[in-house]
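Partial view: only certain chains, each at its native spot in the assembly.
Each chain gets a letter, A and B, in the order it is written, and its residues are counted from 1.
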Amino acid sequence: MRIGVIGNNTASLQTRRLAYEVGKEIAKGGGILICGGLGGVMEAACQGTRDAGGMTVGILPGSSSKEANPYVSIPIVTGFSHGRNIIVVRSSEAIIAIEGSYGTLSEIAFALILDIPVIGLNTWLPHREGHESPPLIAAKDPEEAVRLAIDSISSQKKSLE
Amino acid sequence: MRIGVIGNNTASLQTRRLAYEVGKEIAKGGGILICGGLGGVMEAACQGTRDAGGMTVGILPGSSSKEANPYVSIPIVTGFSHGRNIIVVRSSEAIIAIEGSYGTLSEIAFALILDIPVIGLNTWLPHREGHESPPLIAAKDPEEAVRLAIDSISSQKKSLE
């Protein structure tokens, strides 16, 4: 199971704690963490996953593996700048969005295009007059977020059988 | 002046009329139209620009110039699927978003990341608790949308002098 975690490159202590717990729960659930490989939410989530014995993939925007945070197990070096956001999304079977700014919004949009489930922890709610509400799933805490992500992946697989 | 027009690949007659007028106004203002090169809003906008004697660029997702709508002057063939959305945005000095679905939302997000002005005609309003409201500019009709786009480009240039 590959679970993406998206959020800001810089984050408050409180937000990083949330991300750390999300990362930890992913490893405990047997998942691999996919992310953008940089700091803030990405780094805290990677640290959580690694501390719980899991593996992390960082899909980097720049041209060197050196920009990866220290908790990335496998750096993927794209050189595509923000153009790598869609690869983070496509490579994940479900996405957990933690707060976030416009980069996170772009990734939520790609997940919606590609029908990849998005679980939100205080994240974007896009609204457009005359358009159905996006099927974003709100979670109240990291445990619930990861459980909902795992459930959505399992039910996708079941529906394909 | 390069003005991007973003919106759905299929669109109602009413929406295509809006897009056509936007395209026409871009040509009348001396602009080049940048878009994703496909149907719906993109095709109607390209037709408007061409009918008024202007030039259009279609930045295509697939691997053949044949997928361009017939009003694209210059097809750019990326083969990057939705990964081309960021190129549509980066190549524009201002963006006009006409309604739209999640692809349009991804392009609005990239414009916000890259500080490229977005003028909206009944488009997405992303909201997040604790995050400032995105600086999207609402227009009431095609004329105003194009005027606001041109003004935002001119004032950017002035502020750089």
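A few points about this structure:
In the analysis below, a contact is a pair of C-beta atoms (placed from the backbone, for glycine too) under 8 Å apart; a residue touches a chain by one contact, two chains touch by 3 or more.
Because the structure is a prediction, the values reported are computed rather than measured.
Counting every copy of the one repeated chain, the full complex in this structure comes to 4, with 2 of them shown.
Methods note: only the chains that are shown with their structure count from here on.
Chain A maps onto chain B through a rotation of 180 degrees [Cα fit, steps of 5, range 0 to 180]. Computed from the mean C-alpha positions, the centre of chain A lies at a distance of 28 Å from the centre of chain B. Those residues of chain A whose C-beta lies close enough to touch chain B in the complex are 80-83, 85-87, 99-103, 105-106, 108-110, 112-114, 122-131, 134.
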